[in-house]
Each structure stands twice: as C-alpha cells, then as structure tokens.
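Only a single protein chain was left out; the remaining protein chains are all shown in position.
Our next item is chain A:
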Amino acid sequence: MSVLIVVEHDNQAPRENFRYALAAAGQLGGQIEALVIGENCRAVADIVSHAPGLAAVRVAENIAYKNGLAENCAPLIAEQVGEITHVIMAAGSLARMWLPRAAALADSQMISEIIGIEAADTFVRPIYAGNAFTTVQSLDAVKFLSIRTTAFEPVTGDADTPCKVTAITSGGDSGLTEFIGERVSALERPELTAAQIIISGGRGVGSADNFKLLEALADKLGAGIGASRAAVDEGYAPNDFQVGQTGKIVAPDLYMAVGISGAIQHLAGIRDSKCIVAINKDADAPIFEIADYGLVGDLFEIIPQLQAALEE
C-alpha cells in the first residue's frame, strides 16, 4: 500500500490542511509520499519534507501550474498513480477542482469528504447534507479520497531529518483554460475552517451594515465570522463566509448562530462544533434543536449585552 498526499499551498508554504490529510494517510498505513504541484514551489516541498511519517516528496514545477488550473494539474496527478493505491487531499475548493478530474482520468470513482476510515477500501462520508452517514467500499484499484478536516486531528511536529525531495517532469499548459484574476477576501480574522470561535449571522441580522455588530463581538473574542446562505444571498456577507452544506464545513469550539433560523443545509456545516449557541427572536426556530444553549430575544439588544457581560 502506498499513499500519495496532494499538498495545497501558495507556492511558498503548505496550507495547514495538509497535516489533516497526513493524519488520514497515517490511518491507512503503508508508505506515505507527498506531491507538490506549483510554480517555483521547491520551498514548499522542502517544508513538507520535514513532516513526520513521510517517505518522499515529489515536486512538479511549471509555469502552467502557477494558478492551480485543474486542466493542467489533474493529468499530472493521474500520471502519478503507478504504485500508488490512495491519492488523498484535504477537502476544499482546490480538491474539488483537481481530484475528480484526476480520478476520472485514472478511471476511479473518487470518494469525497470522508469523515472516517474503516479499512483501506472502506470509508464513511455524510450524504443528504449530513442527515445520514454512508459507509462505502471502493471497488477501484486506486482510491481517490478527499478528507473532511473537521473529522481528523492534524499531525503536529516535525521529523528529525527531512525526507528526500524528487523533482518530477511534468506536462504543461492544456490551453483549455486561462486564469484571469481573483478577488480574494482580505482576512483580518481567523479562517473559518481553523477558527476556535465562529460568530455567524443570518437573515435576521438584516443588512451588511448590521454585520458590523457581529464584527465588534468577533474582535473581542478573536473569532472568525461566518454567514448563512440566506445572509450571503441578501448580500450581507461575501460568499466565502458561507457555512453549510455547500459552503464551509466548520467545527470550532464555540459556534454562535445569530439571527439564523437553521435550515438543514446550514446545520450540516456546523454539526461537529463542540458547543453551539443560538440567538434568535423566534423561539421555534430549528436552530434551537441543535444548539447546546439557546437565547430567545432580539439580537440587536443581546449582542451589546453580551459584549458588556464579557467585559465583567
């Protein structure tokens, strides 16, 4: 058995989600290697080579990989399989762009967003927005897996000696797609998938301006800010704030849902939080069914009161 972890990075350093994929790889057993695809990304490979439990790092550098276009990167991943039995990656938008495309090229049915490993071919994953779990056995020779980070504990620390880094030759530009640009949200607060505390606003917050109320509280607590789909659709918050089935899946120590009624799709994204608090003026809102602590009332009164109480 031989596992290949595809590393997400910014051409300078790996994203921390790599360490969750490493944890999952450790559960599978066998030899573990990492694959770094990018442009001038040797530094990333060198950092990765210090991660514990890795046998080798493969690095593919090409200008065509600079912006992570799947049309260029997925064929390279598919070409790696050879002796490899498992290709894994932390779930996220990059894994969604790369892995299904690579899996199809390798004629494998990818298994996405797994939350448990029962055997080398048997995995647990949520379906129906997390309202059911399914245990599936892969019948393919090579398994492509994305790992839901909230279900794994990251591997910490570094090995005493780095493993070998090998440059691999690579294809190039498919010519199918061109990267034009990106509009990235400035991150002044903890990233949602890593935040220990998240304060999320819903339609009840009422406007983009009112979201500033949540910001003040978030700053006080060092919290990340999230939003329900309804709030994003209304333009109160940007799309990358969205928590839920089709947004981000989060698992902070404390999740505060403010003015969120609790659609099935939202609950799917917060279910693994350690403690859920709901603040809503509708005492019958479904969010109270999943919350550890509920406070019924007007958020515009409660949020300032909360800030005052936190100062005591």
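Rule of thumb we're sticking to: a residue touches a chain if its C-beta (ideal position, glycine included) is under 8 Å from a C-beta of that chain, and two chains touch if they have at least 3 such contacts; residues count from 1.
Quick note on the criterion: contacts and distances are computed from a predicted model.
Q: Using the UniProt record as the reference, specify the protein name of the hidden chain from among "Electron transfer flavoprotein subunit beta", "FeS cluster assembly scaffold protein NifU", "ABC transporter, permease protein" or "Cytochrome c biogenesis protein CcsA".
A: So, among "Electron transfer flavoprotein subunit beta", "FeS cluster assembly scaffold protein NifU", "ABC transporter, permease protein" or "Cytochrome c biogenesis protein CcsA", the name matching the hidden chain's UniProt entry is "Electron transfer flavoprotein subunit beta".
Q: Taking the full complex into account, find the residue in A:Ala24, A:Val48 or A:Leu69 that is in contact with the omitted chain.
A: Missing-chain contact among the listed residues: A:Leu69.
Q: Which one touches the absent chain: A:Gly130, A:Gly201, A:Gly226 or A:Gly262?
A: A:Gly130
Q: Please identify, in ascending order, the residues of chain A that touch the omitted chain?
A: Touch set of chain A with respect to the missing chain: 67, 69-71, 74, 92-94, 96-97, 100-105, 107-113, 122, 125-140, 174-185, 187, 197, 221, 229, 232-233, 238-240, 245-246, 248, 253-254, 264-265, 271, 274-277, 283, 288, 290-297, 302, 305-306, 308-310, 312.
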